[in-house]
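Apart from one protein chain that is not included, each protein chain of the complex appears where it belongs.
Lettered A and B in written order, each chain numbered from 1.
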Amino acid sequence: MKADKLLFGAAYYDEYLPEDRLETDMEMMEKAGINLIRIAESTWSTWEPQDGVFDFTHLHRMLSCSQKHGIQVIVGTPTYAVPTWLVRKYPDILTETHAGPERYGRRQNMDIAHPMYLKHAERLIRRLMEEVQPYSHVIGFQLDNETKSYDTCSTYAQKQFVTYIRDLFHDDLDLMNRAWGLDYWSNRIDSWEDFPDVRGTINASLGAAYQKFQRKLVTDFLAWQRDLVASCARPDQFITHNFDYDWIGHSYGMQPEVDQWEAAKALTVAGCDIYHPSAQDLTGKEIAFGGAIARSLKKDNYLVLETQAQGNHGWLSYPGQLRMQAFSHLANGANAVEYWHWHSIHNAIESYWKGVLSHNLKENATYREVCRIGADFAEHGTHLVNLKKHCAVGILLDNVSLDALRWFSIPGGPSYNEIFRWVFDSLYEMNVECDILSPNDIDLFSQYKLIITPALYSVSDELTAALKRYVETGGVLLSTFKTAVADRMLKIYHDDLPHGLTEVFGMTYDQFTDAVHVGLQKETGNCVHHWMELLLPEQSETLDRYDHPHWGDYAAITGHRFGQGYAAYLGCYTDSDVLKKLLAFLCAKAGIPMEEAVYPLVVRRGTNGLQKEIIYYFNYSETTMETVYHGPDARVLLAGQETVPSVSVKDRDKLTLHGWDFLILEEI
Amino acid sequence: MKADKLLFGAAYYDEYLPEDRLETDMEMMEKAGINLIRIAESTWSTWEPQDGVFDFTHLHRMLSCSQKHGIQVIVGTPTYAVPTWLVRKYPDILTETHAGPERYGRRQNMDIAHPMYLKHAERLIRRLMEEVQPYSHVIGFQLDNETKSYDTCSTYAQKQFVTYIRDLFHDDLDLMNRAWGLDYWSNRIDSWEDFPDVRGTINASLGAAYQKFQRKLVTDFLAWQRDLVASCARPDQFITHNFDYDWIGHSYGMQPEVDQWEAAKALTVAGCDIYHPSAQDLTGKEIAFGGAIARSLKKDNYLVLETQAQGNHGWLSYPGQLRMQAFSHLANGANAVEYWHWHSIHNAIESYWKGVLSHNLKENATYREVCRIGADFAEHGTHLVNLKKHCAVGILLDNVSLDALRWFSIPGGPSYNEIFRWVFDSLYEMNVECDILSPNDIDLFSQYKLIITPALYSVSDELTAALKRYVETGGVLLSTFKTAVADRMLKIYHDDLPHGLTEVFGMTYDQFTDAVHVGLQKETGNCVHHWMELLLPEQSETLDRYDHPHWGDYAAITGHRFGQGYAAYLGCYTDSDVLKKLLAFLCAKAGIPMEEAVYPLVVRRGTNGLQKEIIYYFNYSETTMETVYHGPDARVLLAGQETVPSVSVKDRDKLTLHGWDFLILEEI
Partner (left out) sequence: MKADKLLFGAAYYDEYLPEDRLETDMEMMEKAGINLIRIAESTWSTWEPQDGVFDFTHLHRMLSCSQKHGIQVIVGTPTYAVPTWLVRKYPDILTETHAGPERYGRRQNMDIAHPMYLKHAERLIRRLMEEVQPYSHVIGFQLDNETKSYDTCSTYAQKQFVTYIRDLFHDDLDLMNRAWGLDYWSNRIDSWEDFPDVRGTINASLGAAYQKFQRKLVTDFLAWQRDLVASCARPDQFITHNFDYDWIGHSYGMQPEVDQWEAAKALTVAGCDIYHPSAQDLTGKEIAFGGAIARSLKKDNYLVLETQAQGNHGWLSYPGQLRMQAFSHLANGANAVEYWHWHSIHNAIESYWKGVLSHNLKENATYREVCRIGADFAEHGTHLVNLKKHCAVGILLDNVSLDALRWFSIPGGPSYNEIFRWVFDSLYEMNVECDILSPNDIDLFSQYKLIITPALYSVSDELTAALKRYVETGGVLLSTFKTAVADRMLKIYHDDLPHGLTEVFGMTYDQFTDAVHVGLQKETGNCVHHWMELLLPEQSETLDRYDHPHWGDYAAITGHRFGQGYAAYLGCYTDSDVLKKLLAFLCAKAGIPMEEAVYPLVVRRGTNGLQKEIIYYFNYSETTMETVYHGPDARVLLAGQETVPSVSVKDRDKLTLHGWDFLILEEI
C-alpha cells in the first residue's frame, strides 16, 4: 500500500477520560502535528452495555471532533475483550487453557472458537461499521488487536482439532500413530473417539500439531473479521491488524502464537506494535527486527500502530530519544508511528503504561518532543514515506521450529528467539541490513546473497531442496546448529543430519553435547556455550575446531563450496564476536559491502518514493561518535537535536554524531 | 486500660501434652514468676468433639490448677480452626480464595461469611463463656486469634460485597463504572446481575474495594464476637485480640488484611503478637514498630499476647537476649509479655516453633532466663507498668495505600511496608521515637512536631486539607514519593501531583522513571534506587538534585516553608543514610531534640505510673558500647546481665553497656 504521507498519531479513548476534554485534546494534537488517531478497539462494553443495547455516543463524539480538526482515524473492532453480560450469559466463553479455566477481568481470555462469542462479535462489528460508514476521514480499520488463540483448549476448539487432524491424515489412524510415534508410552489412539484431552500430552508431534492448529484459529478468525469489515468498507479504506511479537517485558522475537504470514493474507497493509527498553537500554534492535518482520508480511511498508510514548515504568526516554525512535521506525520502512496512547489512564491495570500526556493531562516534556517530531514529519515526510529497503541478507524464520525448540529446548541454553536475536543482533551491530523470510518464501531465495537459517529445526524436503538449489546457483547459506533435524511433524529424520543438506554442507554429525569450558581453536577463551554438535567434515573445509581435551578432533564450523555457492554450518552457540567474524567472512564471500560504521553507530538505507537513496545515521550511545561518509554527494535532510552539520556531505567527509543523535542524508 | 501490674506469661495447652503434668507445669510457672496463661484458642475440636457434644475437661483442669497457683488466665475463643465434623457437614465452610478451594488441615481456611460457621461458632462461644463464668481469676478474653478474612471469595462473601457496593454507590451503576474506570478493557457492569467473580479482575479500584470489604468482614466478625463475649463477661474482665503484622517469616510491617484501627473498636485493650529475628539478627526494630502500631490502636498501653520463647528454627536467643527482649517490649509501652508457648509441641506443624520448655519438658537455659525475667518483673513492675510514651514524630499508615502499592508496585523496588520500614528503621537507628497515625487521626496531627507520610498513595481531600492545615499552623511534614497520587478508590487524580499538596510543597511533577546508576548531587555514589520522580520546584527550595547525565536538572528533594510550618518532599527511594540526613534536618527544623546515642545503642523513654521519667538503654550488638547521659539525676532501676554501674547517674556521666546488655534509669 502506497501512503500519500507519513501518519503520526496516538490511540485515543474518550471513554476512559475523567472529564470532557475532547476539544482540548484535539487542539493539542493538531498543534503537535498529529494527523491520526486509533479508536474503538477493546471497548465492547461501552458500545454494547447490555445484550443488543447499543450506545455509540463516544464514537460519534470522537469521529466528529477529529474530523473537525483534520485528524484521520483508524477504527478498531472491539472484540478482544468481552463484556460482563456476555460472560454471564455464556460462562464458557471464558476459555479453558493448559492452565485451567480463565476468570473474568483481563482481555484475551475468551474462546475464539465459541460460536456465541463469534455470533455476538459479528453483530457488534456490523453495527459499528454502520455507525462509522458516514465518516470520510476514517482511513482504515484494524481487525481486533494482537489476536492470538489465548491457548484455547475448549471443547469447541478440541473438537475442531480432531476434525482437522482426521482430515490431515485422511482418517487413517495408523498413519497418525506412526507419524507422531504414539506407541511411545502407550499413547496410541486407535479410535477417534479415544482422542484424549490434548493438554496432558508429552508427545511433541501431537503438541505442536495443536499449537499449529491454534495458529490456524487465529488465521481463520482474522479472515472472518476481514470478510465482515470488507463487506462494509469503502475501497479506499485499508484493513490492517496490530501484530505483536514474542514478549519478555518488551517485544523480543517472532510471535509464537500466530502464523503472521498466513494471517496477514487477510490484510491490505501490515501493522504491528513495537515496545522496547529505552533510556540507557535503548539500542534500536527491537525497532529493527520488528520492522523487518512487519515488512516481510506483505513485502511492503507497514504501520507502527502502537509504540511507547512515556511507556511502562523505567522506559521514560531521555530528551531526544523519542524523536530518534520515531525516525528509527521510518528507517526500517514504517509509514506510520502511533503512540499507545495519547493520555495516561487513571484506573485499571495499565495506569502506569503512560501515554504522551501524564495523568494531569497537561503539556509535558514528552508532549513537547512529540510536537517537534510532528513538525519534522510534516516538513520532511514526502522524502521519508514509502522507503523501499534493498537487503542482501535474508533470515529464515519458522513457527514450527520455534515450537520444536520449546518441546526440545537446549537445557539452560538459548530459546529459538534468542538464537534468532543472536543472529539478527550481530548483523544489526555490523550494520548489515536484512529481511525476514518464511518457509513459504522459496521463490524469493534467489534475490538474496546470503541466507541464514537460525535453528531451523523442522524442514520439509521441499525446503531443503530449495536451499540446495539456492547454494548450487551461487547463494551463500549459513545454517546454525539444530537446522534440518526433523520433519514438519517434528519426527526426527532417521537419515544423516542435517537432513537433506549433508551434500550441501559436505558434513554430517551424529553426536552432540553441552559445552562446559569449551573454546574454539582459532579463538581465545571459552566462547562456546550450552550446545555443541560434533561435526564430521567430509567434503567440507573445517573453519574451526573445538578447543577441548576430548572433543578437539571434531569440527565446530565448516564451510563448503557447493555448485556456484558456498554453505557454512555453525555447530555451536558462541559468543557474539565469533558469530560476527563468521558473518563478515560470509558477507565477503557473498560480495556484500560492509559499512564503515558499526554499532552503536547504526546505518539504515533505502530508496524513497522520489527514487532517491536515503541514509540514516543513528548514534545509539551516550558519547559522541564519528564515522566517515562514503558515497555520492548527499544533502542533509535532517539533523538530530544537537548536531549542526553542513548542508551537504561528500565522499570521505567526516560525520560527527553526539550522544543519542541522528542524521538523515538524501543522495543528490 | 490501666494495669495494676506487669503481666508475664505463656500460652498453655493441656490438650496437647503427652502426659499429665499440669501440676508440674504450674509449679514450674509459679517458680518462674509467671502470673498469666492464655488458654483455649484454636482447640474447638477438643471442646466440641462432635456436633453439639461438649467436653470441657481440659478447660476446667487448667482453670482449677492455675487458680490454685495464683496464675491468672486469658481465655481465647477457639474459632480460628474448625473441627472435622463441621467440615464434613458443611464442606463449603472451607472457603474459596483467589487460589481456589481450601483443603482441610490448617487453621484459618474457613469462610467467615458462612452462616453455618457463624451459627456453630456462636453456640460454642456461649457454652465456653458459661463454663468459664465461675472463675474469678480469668481476667480477660481474647476474641478469636489473628483473625483475617483468609481471602474468602465464597459465594456468601461475594454476594455481601455486591450489596455493600450497591450501597456505596447508591445503586448507581454509572457512578461505579466512572469511579472505577470500568470502560477500560470492556469491564463495564451495566446490570448488578452481571457482576463478575471478583477474582479475575485487573481493575485495581474494584480489586482494592474487595480487599477493603474483606477487612470489613474482619471488623464485623470481631464486633460480633465481642457482643457475644461481652454479654457474658464481668465488667472487670477485659476483651482483647491478638493482632498480628505483615509476615515475611517474622513480623514485618502493617497488616494488610485487617483495618486494625476499625477492628480494635471492639476491644477494651489492644493485643498483638511480635515475632522477630534473634541471635545475631536481633535489632529490636520489630519490637518497636509492632509496639508503636499496637499503641496506636487504643492510644494506650497494649498486651504482647505472643512472642517467641525459643522460637522458630534459628531464633534461639543468646544468653541474656530473652531478658533484653522482654524489657524492650516494656520500653515501647507493653503491659504484658506472654510467650508462645510454655511447652514445645510433640506433633503437628509447629513442633519446631519451640516454647519455653524443650521437648523433654525439663528446666533448660531458656527456662532459667525466664525465671530471671519473672523475678525482675515482680521486683520492678510497679515502676515499669503503664509507661506513657510522648513522641514528637508521627508516621501515617494506610491500608488502602498499601493495597495500591501491590496493584501498582514499583518494579523490583520496595513494597509499601518496605518503605514504611525504611522510614521507621531510620528513625529507630537515630533514636527518634515515633507514634503511628491512621488517616482517621486528623484531630491528633497538631500534637506532633513532625509527621511523615511514607508512600501515602491514596488520599481523600479531607486528609490533604488536614495536612495542609497542619503545616500552615506550624507542623513539619515529610512526604515521600508516591504520596497523594490517587483518591480513596485508587483513581489517579488528574490534576497536579501531589494532589492537593502542590501549594504546601511548592512543587509538582508529571514524570518519573526507574533509577539506574543515579545519585544525588550532594551525596556520593549511586544512592537512589528503583524509583525517581522528576520534581519541578516552583516555590520550594531544592534540597538536592539528581546526579545523572539527563535528569540532573530535576529536583530529588524539595523543602518549602508554608505558613508557620515546613514541608519536605522526597521524590526517590534512597540509601538509608540519605534519608537519615534529611530526617535530622527536619527534626532540627521541628525542634525535636536528638539523643547522643545512636543504634546499635537504643534509647527509649516514657513516663511511668508514678509520673517519673523512665529511660531505657539497650545495646543491640555484640560489642561493648559507650554513651553519655544527659539529664537530671537518675537512679539505676535495673542493669542487664553483665554491667554493674553505680546506683545512680548524673548529667554527663558515661554509660557503658556490654554486648546485648541494657540499663533502666528512673529520673529522680
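In the analysis below, a residue touches a chain if its C-beta (ideal position, glycine included) is under 8 Å from a C-beta of that chain, and two chains touch if they have at least 3 such contacts.
Not measured: the values here are computed from a predicted model.
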Residue among B:Gln158, B:Thr366 or B:Asn608 that touches the chain left out of view: B:Thr366
Selected residue (touches chain absent from view) among A:Met26, A:Ala113 or A:Ala204: A:Ala204
Touch with the omitted chain, as defined above, among B:His170, B:His313 or B:Arg652: B:His313
Hidden partner chain, touching residue among B:Tyr16, B:Phe169 or B:Phe585: B:Tyr16
Residue numbers in subunit B that touch the chain omitted from display: 13, 15-16, 18-19, 42-46, 49-50, 78, 81-85, 87-88, 102-107, 109, 279-280, 310, 313-316, 318-319, 344-352, 358-362, 364-366, 622
Contact set of subunit A toward the excluded chain (per top definition): 180-191, 193-197, 199-205, 408, 410-411, 490-497, 510-514, 516-517, 549-550
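Keep this in mind: only the chains that are shown with their structure count from here on.
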Centroid spacing, where centroids are CA-atom means, of subunit A and subunit B in whole angstrom: 50
